[in-house]
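Removed from the display is one protein chain of the complex; every other protein chain stays in position.
Here is subunit A:
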Amino acid sequence: MIHARGLVKRFGDFTAVDGIDLEVAPGEAFGFLGPNGAGKSSTMRMIGCVSTPTAGELRILGMDPVREGPAIRARLGVCPQTDNLDPDLTVFENLTTYARYFGIPRVEGRRRAAELLEFVQLTEKSGSTVEPLSGGMKRRLSIARAMINEPDLVLLDEPTTGLDPQARHLLWERLFRLKQRGVTLVLTTHYMDEAEQLCDRLVVMDAGKIVAEGSPRHLIETYSTREVVELRFGDDAPATYVEKLAGIGERLDPLPDRLLLYSADGDAAVNEVHRRGFTPSSVLVRRSTLEDVFLILTGRTLVD
C-alpha cells in the first residue's frame, strides 16, 4: 500500500522528515508514534498527496503521489488532526457534499451517508449543523467522511487527541471494526495506549527519523524489560538515588518526579531496594509499555 525509501521533507532549513523507509501491507494497522514535531504529520501529508516530498522515493497504492495525486486521493480516506468539517452544512450534508468531490452519484452518496452515520452512531444528529457537536462526535463525523469513498487506505492523524476517555474508547472500538473489515489503517499518535490498542505494527519517530520498528509487543521485548518499577522518594530528587540503587534491575531512568527501574522481575527488584535500606514513598510495579520503549530510545518522555 505504501512504499517509501529515503523519504525527506524539508521546509527551508528545517528538516521535518529525515530519510525514512516504510512498507505498509494491505489490511495492516500501521502506526507512527512520536512526540510533537517528530515528523509524523509531515509524513502523513506526503502520503495523503497534499505535500510533495523533497527527496526520496514514495509510492502510494503503487502510484506516484506527485503525478497521480488525484487518482491516489480518490482511494484514500483522510481524517485530519484538526477537524475541518463544513460549518455551513448539516451533518448529513457534510457527507453527501464530500461524496460529490469524489464523483459519487447523489443517490449513492445519500445511501452511504446514512449508512456511515449509523456506523459512527450519529444518525440522530443527521440534521444538526456541525458546530454544536461535541469533540468526539466531530471526530466520528470526520471518520465517517473519510470513509465516504470506501477507501482502500485510511489515514488518521492523531485521531483521539483532545478527546475524553469515553469518546476515545468509542472511537477505538469503531476503528477496530474498520480494521476487522480489512481496511488498511495508518495512524499517528503520541499516545502509547492508542498505539498498543490499534496498531499491528508501528515505527517510533524522533526528530524526523525512525528510531525503531516492529509490533508493540516486539518493541517492548526488544527495548525494554518485562516489568517496570516506578519509585518515588518524597521530596528527594530521583536522580540522587541512581547511584545508590545501581545494580538493581537492568536499567535506571531518573525522571523529574520518579525513578524508573527496569527489571524482568519487579517484585524482586523492590525487595532489593528495601534490603539496601531505602524506603520509597510510593512503589508501583507494572508491565512495560511503549512509553518506556520511547524513553529508552530517545531519553525523553512522549507527552511533556
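Please note the rule applied: a contact is a pair of C-beta atoms (placed from the backbone, for glycine too) under 8 Å apart; a residue touches a chain by one contact, two chains touch by 3 or more; residues count from 1.
In the analysis below, contacts and distances are computed from a predicted model.
Colleague: Identify the UniProt protein name of the omitted chain, choosing among "Transport permease protein", "Sarcosine oxidase subunit gamma", "ABC transporter ATP-binding protein" or "Aldehyde:ferredoxin oxidoreductase".
Modeller: "Transport permease protein"
Colleague: Among A:85, A:133, A:163 or A:220, choose the residue that contacts the chain missing from this document, as touch is defined above.
Modeller: With A:85, A:133, A:163 or A:220 as choices, the missing chain is touched by A:85.
Colleague: Touching the left-out chain: which of A:62, A:103 or A:277?
Modeller: A:103
Colleague: For the full complex, which residue in A:25, A:50, A:237 or A:255 touches the chain that was left out?
Modeller: A:50
Colleague: Hey, which subunit A residues sit against the chain that's not shown?
Modeller: 11, 45, 48, 50-52, 69-71, 73-74, 76, 78, 80, 82, 84-90, 93, 97-98, 100-103, 129, 149
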